[in-house]
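Here it is, the structure, as structure tokens.
A single protein chain has been removed from this complex, and every other one stays in its place.
Labels run A, B and C following the written order; every chain starts at residue 1.
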Amino acid sequence: MSDAKSRMIARAARDIAPGMTVNLGIGLPTQVVNHLPANFPVCLHTENGLTGIGPTLPPDAADRNLIDAGGAYVSTVPGSAFFDSATSFALVRSGRLDLTMLGAFEVAENGDLANWKIPGKFSPGAGGGMELAQKARRVAVLTTHTDRAGNPKLLTRCTLPLTAAACVDRIFTDMAVIDVTPAGFALRELAQGVTVADVRHATGAPLHIPGDAIPIF
Amino acid sequence: MSDAKSRMIARAARDIAPGMTVNLGIGLPTQVVNHLPANFPVCLHTENGLTGIGPTLPPDAADRNLIDAGGAYVSTVPGSAFFDSATSFALVRSGRLDLTMLGAFEVAENGDLANWKIPGKFSPGAGGGMELAQKARRVAVLTTHTDRAGNPKLLTRCTLPLTAAACVDRIFTDMAVIDVTPAGFALRELAQGVTVADVRHATGAPLHIPGDAIPIF
Amino acid sequence: MRLPDKTTTMEQAIAAIPDGATIMLGGFGVPGTPFLMIQELVRQNKRDLTIIKNDANETGMGVDHLLVAGCVRRLITTHLGLNANAIRLMNEGAIEVEFCAQGMLAERIRAGGAGLKGVVTDIGIDTEMGAGKQRIEIGGEVAMIETALRAGVALLHAARADTFGNLRFAATARNFSPLMAMAADTVIVEAEEIVPPGDIAPDDVHTPGPFVDHVVHVPQLSGEYAVVRR
Partner (left out) sequence: MRLPDKTTTMEQAIAAIPDGATIMLGGFGVPGTPFLMIQELVRQNKRDLTIIKNDANETGMGVDHLLVAGCVRRLITTHLGLNANAIRLMNEGAIEVEFCAQGMLAERIRAGGAGLKGVVTDIGIDTEMGAGKQRIEIGGEVAMIETALRAGVALLHAARADTFGNLRFAATARNFSPLMAMAADTVIVEAEEIVPPGDIAPDDVHTPGPFVDHVVHVPQLSGEYAVVRR
């Protein structure tokens, strides 16, 4: 993984407050947990029916009945609980999930998120993504700022089918931390070595720049 | 209890088939269980969250956390299960309750049942009665044939607020066993010492009499 | 990573409940009723409460203390048959009472707890319980909407809790409690026993800790919890 990606993930981890219940989506978000301090008070949820996820395990140490929603073999921490899928999503939809961190294909300046379908190319179904995006109290996106071809993923409007409308609160990228505000995208922090001009150039929508000094992560 | 009532309860018990899941309502129906053969394969349900009810217990032997829906202290049998109120009524509404036996203020010839409210006199709420009456696969009523004033409880139409419409399949009284059929009340059996004329006289709706000999219980 | 500690004192937990609150109370008859927290509501003289509970207990017990102390404005329930005092107050107009079919009360609470707006049902459709409820056509038949119920606070009695709020209920004391635990903004649990996280095996949890906000130890129960000799 590039340094920029690592710093993005470490920065995202700092947004997890003590006592939160958090769902970390498949891919980059899952790795956020590796950047939490030891003994940090947090409850990790996975939608296949577990609160209190512990470290992932190698096949030799794995329990065949104990996976996360991405299929990774995980463990439990003292105080974990197993439950059925209805209870699991009850937790998500009723406001008990304080934060979810998700990947994205596109994020629009009004907070619309597209991360589940590329018509004609990729349509495996949304899994639990729609409910996580629509109902977590706070939705953060972790994504590279641009796609592999260099096209911006932060846009005025999403072009792909939505996962949920107006759901994203904050975006962590390899270039910046950006909030979704009523006025659109607002730059909050810059990655080391990245300039405001770089971020503007890589963003497909207007970007509000704070008047004060911009923190570096 | 009168002999006639005892025979009514014993007769009702014979309608419980092996393997059934059964809910016995508060009052007379609860006593049906005392007339089942020892080791009879049946699962008794109570809507406050238990399948596999065992015998009732005197206060000295009771568990403060273990009651039936009527507030009686009960026990469990091997294989019983506790569950929450949503699961308990899921069992009732989804067709897993093979039979319920309920009390009645009035039963109409189309199967309408009134057993929860006498406006101005008695209105404590329906409890779980509506769902039992509306959703059990088979609904039997146990009741005296007439009220204390001698007025018929089996009527052409109910005058009291309904518990559920067209729900009753069979009525066990101290005088007769009567089925609710598309053509109305049909006499099936007579209590010892009771004549067809007695039953007709005590019934507030037309009564179909079979051509064959009428069994006595 | 470790799971947060949610233990607190009853006085503190109850003090945060404002007058006018909507409060769900676990329990079906005696089992599961949080008698000590109910006593604390009375002691702290909460007013104008809306209470959601299966029943109003019996005269002189549990919910009846709230009624006698004049704490209750409104009661959403299924059956008041064992509390003549509650029926009298209802008939006098001193409290408002909304009756639900028992399984519908359970589903309405569960729907609130599951982040649903309501459920579609035909229970009570031909009775006065169905009057005034929104009707829709579904699968060629007419059905009704039962709207979701939520509360500001749920007060629950557990046999055992860990410090993170994972709960175990005993026997028929479970009843509405796991549903109410999902359906309130703040969930306060009185537990007969409090254990460290991990003492309740993850497969044996009745209510997962994330639904619970505060856990209070009640080492000594009142006589109300005991077998009732009628």
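For the reader, a short list of remarks on this structure follows.
Assume contacts are C-beta pairs under 8 Å (C-beta built on N, C-alpha and C of every residue); 3 or more make two chains touch, one makes a residue touch a chain.
This one's a predicted model, so the numbers in the text were calculated from it and none came from an experiment.
Within the whole complex, touches from the chain that is not shown fall on A, B, C. Among C:84, C:116 or C:195, only C:116 touches the chain left out of the display. Between the chain not shown and the residues A:83, A:172 or A:185, the one that touches is A:83. Contact with the undisplayed chain is limited, among C:145, C:195 or C:221, to C:145.
Contact between chain C and the absent chain runs through residues 107, 111, 114-122, 134, 136, 138-139, 141, 143, 145, 147-148, 168-171, 202-204.
Counting over the whole complex, chain B has residues 18-19, 21, 33, 36, 39-45, 50-52, 54, 76-83, 86-87, 89-97, 135 touching the chain that is not drawn.
Although one chain is not shown, part of chain A still touches it, namely residues 46-50, 59, 62-69, 71, 73, 82-86, 88-89, 92-93, 123-128, 130-131, 134-135, 161-166.
Just so we're on the same page, only the chains that are shown with their structure count from here on.
Here the two chains linked by the largest count of contacting C-beta pairs are B-C.
In whole angstrom, the spacing between the mean C-alpha positions of chain A and chain B is 56.
Remark: chain B and chain C have CA centroids separated by 29 Å (rounded to whole angstrom). Shown for chain B are the residues that touch two or more other chains, of which there are none. Contact with two or more other chains is made by residues 110 of chain C.
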